[in-house]
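Note that this complex is displayed minus one protein chain, with the remaining chains in position.
Chain lettering (A, B and C) follows the sequence in which the chains are written, and residue indices restart at 1 in each chain.
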Amino acid sequence: MYFIKYLLKNQFIFNKNRKIVKNIIGDVMNHEIDLSKYSIRTDLAIDLLDNSFEKNVIDYDGILVSSIYLDDEKSSLFSKKKGNYITIGFDDVTDSFNQKKVMSVFCDHVRKLLSDIGIGQSDFCLVVGLGNFNSTPDSLGPGSVDKLVVTNHLYNLGDLDDGFRRVCSINPGVTGTTGIETCDIIKGIVDKINPDFLIVIDALASSSLERVNKTIQITDTGIHPGSGIGNTRKEISVETIGKPVIAIGVPTTVDAVTIVSDTINFMEKHFSYAKNNIDNPINKLIVNGGINYLKKDVFVSKSDKKELLGLVGNLSDVEVRKLISEVLTPVGYNFMVTPKEIDFVISKLCDVIGNGLNMALHSNYKV
Amino acid sequence: MYFIKYLLKNQFIFNKNRKIVKNIIGDVMNHEIDLSKYSIRTDLAIDLLDNSFEKNVIDYDGILVSSIYLDDEKSSLFSKKKGNYITIGFDDVTDSFNQKKVMSVFCDHVRKLLSDIGIGQSDFCLVVGLGNFNSTPDSLGPGSVDKLVVTNHLYNLGDLDDGFRRVCSINPGVTGTTGIETCDIIKGIVDKINPDFLIVIDALASSSLERVNKTIQITDTGIHPGSGIGNTRKEISVETIGKPVIAIGVPTTVDAVTIVSDTINFMEKHFSYAKNNIDNPINKLIVNGGINYLKKDVFVSKSDKKELLGLVGNLSDVEVRKLISEVLTPVGYNFMVTPKEIDFVISKLCDVIGNGLNMALHSNYKV
Amino acid sequence: MYFIKYLLKNQFIFNKNRKIVKNIIGDVMNHEIDLSKYSIRTDLAIDLLDNSFEKNVIDYDGILVSSIYLDDEKSSLFSKKKGNYITIGFDDVTDSFNQKKVMSVFCDHVRKLLSDIGIGQSDFCLVVGLGNFNSTPDSLGPGSVDKLVVTNHLYNLGDLDDGFRRVCSINPGVTGTTGIETCDIIKGIVDKINPDFLIVIDALASSSLERVNKTIQITDTGIHPGSGIGNTRKEISVETIGKPVIAIGVPTTVDAVTIVSDTINFMEKHFSYAKNNIDNPINKLIVNGGINYLKKDVFVSKSDKKELLGLVGNLSDVEVRKLISEVLTPVGYNFMVTPKEIDFVISKLCDVIGNGLNMALHSNYKV
Partner (left out) sequence: MYFIKYLLKNQFIFNKNRKIVKNIIGDVMNHEIDLSKYSIRTDLAIDLLDNSFEKNVIDYDGILVSSIYLDDEKSSLFSKKKGNYITIGFDDVTDSFNQKKVMSVFCDHVRKLLSDIGIGQSDFCLVVGLGNFNSTPDSLGPGSVDKLVVTNHLYNLGDLDDGFRRVCSINPGVTGTTGIETCDIIKGIVDKINPDFLIVIDALASSSLERVNKTIQITDTGIHPGSGIGNTRKEISVETIGKPVIAIGVPTTVDAVTIVSDTINFMEKHFSYAKNNIDNPINKLIVNGGINYLKKDVFVSKSDKKELLGLVGNLSDVEVRKLISEVLTPVGYNFMVTPKEIDFVISKLCDVIGNGLNMALHSNYKV
């Protein structure tokens, strides 16, 4: 999928000189298949933690924030980097009232994380907008950066007022269109202007239907652009850049494997709930009524799964994903997709992140 | 889904005066649920025809064109309007070589349909681009119209050269942003300028994974904007407009129900094929090899379905769709989605349709 | 200029079939020359009134509003249509504080004009955005309309709250790209949906440097699209549409003739002021100090003009414009130009007009 995407970005190459890329398609494609077969396509730490893992979740007037710290042991267990992962879940940012609430919760947690890791009120910040401005679901980074109050050039011309720190920003573009490893662009600029810390913003891949466009992840572990979609870009983190890197991401895309496997889970819950609670023509399964079984506490027995889904009902979640991936990938249908309304939602999310960062970075900034 | 979309378009309403719309949400939502529960979300006639229905399919160097005529009987049978349906299927329009082939096949079939229904070389044409230019997957219409050679204003200033007919165009916008029934805008203009026929272009909803962004439908039956996604707009056809209406559409979106039900069909084929052809750890189902079972001729027995999928294996395709819809809709996950690369693909599709129409309408036009 | 512009819009025609238009260039060009030679390129009534004409000017905290009524006699005298002309002059809409002030003054005067001409609180309004969305200085109309709260489709679904009237909108595009006379598009829609009145928004041509992007004109006389730039479109007014038409315009472009003739006037003031007030090396004229002679009350004598500018000093303002036009037009340099910052200014002006209209049309609307 990544490869197709970057070919699309390189339309001239793709169209005018297919031979150039012919000799590398093989590797990438195999790599693609392996990846989608054996890993879950996600950038969200929270989706990797099984239920045994206890999370600290706080409800801010309907906005759920879970704060996780992965130590050495847990990080290797979940093969995620060691560090803090803050996950903000919300319903809808297209309602301006709700949007304001999300923005202020987001701002507070960015501030908190910055102070937790010892970044000072007046430290110099470089904000990086990852992703391709010309691809709507991938434009979260550049779109958010365009809303920032940058002050570094004014700082260089004269003093700034109290409550405004030195901030600068860059939209480095994507390797598919620049031909340069994005990490190298950032590292080069950092070496030249020497900021105290970085904030990188990127659109992520989701591993659950319910998080698409409805979650913001904040972490101090940096980011691995495109890692969620089988991309092989270099990581952007303190290890590669030499400065603390706060990564902010929103999952804007999801793959077909996830849509199908989530739906199969929902089917099982729906079936167990209906079976035990509703007078239901079991031979048809159709309840003919919109019940929200997710709001209920539903236990799904092994026998229910087996009855409903036969051999598929015997599989573990990971095995189900493997099966679906093996079914869809060779026939070319393991799409990465995004909701039809993405243009409208992205513009609201860019407001939340861009202005939320303005408030978090400049204590005297008023929306 | 439609309703959310149109609220998103009416962001001020949505944000500033939720009460305005509160009293109508109910109806639309129920309507939504009914619709998605009992019908297949599609605008493509071909997807409604079962395999018993024999189609006349011609292969133009890899581009498959099926031409169907629905008479009174068949049209009521498939609850599609009586008339001609031409479906052009292709692999990839991001390869400029392939793009040219698709464009010329498309042009030829538009020309043929026009002459078949008795429209003359110099008849006056109004082209209408339906959809919302600000929503990428819905921008096919306006994007194609922007590429047209319009000549009507020049005709009114002096004579046109041979090989150029009178053409004019309009992008009426969408009801969600204009507040006007799109059909009324078009009818008003038609009554005023009196064209001989109309061509309307719109993005459609697909009812199969394999058609998304890979099919062009041409029909002389007009169009029912948004009918594929539970929208209630007025039909645009000879009955409502009073002039022949050729509708050109490409499915750019697909709903989660379709993704899941298609995948379940693929699973069954994959299973039956693997079971009979591959030494396969049946208790795991995983073949560990990318075989393309769609390319094979695979028979799926009732017992295979039952073994693989239990009760779900007993359901007919329509029942499976009902079940999935009933599972996803009440929990709000029956998304309409579009592939991540939509921005790039749409721009190519607009080239194909815009310039293809220029060639079909102006015999002396050269790309 | 108009003609070049519309060729640019019709790039295919222009490039692929120059002969089509060859036979009409002559007329249009001559027409162009005549027009620019003998008339002042402007859509602003206020610029046509000589100083003898006394205007009623009110200062709203730095925002100057002049209200003029042209009766039969005066309207023929100034060859402008009979009716009300309200001109709002301001300094800068890129300062959000100032922007809010302009918006509320604009809103108040729209409300007042509506009630003055007997339009009721709940009358049904169609707002039309004239101009080409793809040409930045011409995108004021569509850009403003995109910010409107349209309610007509909700009205048709159920009752609206108090304080919201029926509003709908359309962006008809420009004749150069639609091939249809814009007036016919509007008339057709009006006949179909029957609004009580229209508001049309368009970018205008200015006849003075100081008004570019710094004036809003509101009039109940309708509009003659492009009349300011030698365009021959049909008028949009009660006479052609059959409904009251309020026209709202901002001059976003100015021609070279105006820039030069304004500068010559400034030179004369500068010279007279410097001569009488500053110890000035008269043989050089250079004062070497930034004095603002416009803020002063400067009398320019005939002899000063003659001394400074020789024969040119003998000419009347109209004669100077004729001369400059005659000098620039045949060599192709009588450009219509727009300030380099137009992209940023237009977006602010669209805010002012779009949200100002929301407040004026919906009494319960809050920004």
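Here is the rule we go by: a residue touches a chain if its C-beta (ideal position, glycine included) is under 8 Å from a C-beta of that chain, and two chains touch if they have at least 3 such contacts.
Model, not experiment: these values are computed from the prediction.
Displayed chains that the missing chain touches over the full complex: A, C (touch as defined at the top). The missing chain, though absent from the display, is touched by one residue of C:123, C:191, C:235 or C:262; that residue is C:262. Here the missing chain is touched by one residue of C:104, C:136 or C:240, and it is C:136.
Although one chain is not shown, part of chain A still touches it, namely residues 10, 12-13, 16-17, 19-21, 23-24, 134, 146-147, 149-154, 156-161, 164, 166-173, 175-181, 184-185, 187-193, 358, 364-366. For chain C, the residues touching the absent chain in the complete assembly are 1, 4-5, 7-9, 11, 14-16, 18, 33, 94-97, 134-138, 209-210, 212, 253-254, 256, 259-260, 262-264, 266-267, 270-271, 282-288, 290-294, 306-315, 319, 322-324, 326-331, 333, 335-345.
Throughout what follows, only the chains that are shown with their structure count from here on.
Common partners of chain B and chain C, by the touch rule above, are absent. The chain with its C-alpha centre at the largest distance from the centre of chain C is A. Annotation: 30 Å between the Cα-based centres of chain A and chain B. Separating the centre of chain A from that of chain C, both taken as means of CA atoms, is a distance of 47 Å. For chain C, the set of residues that touch two or more other chains is empty.
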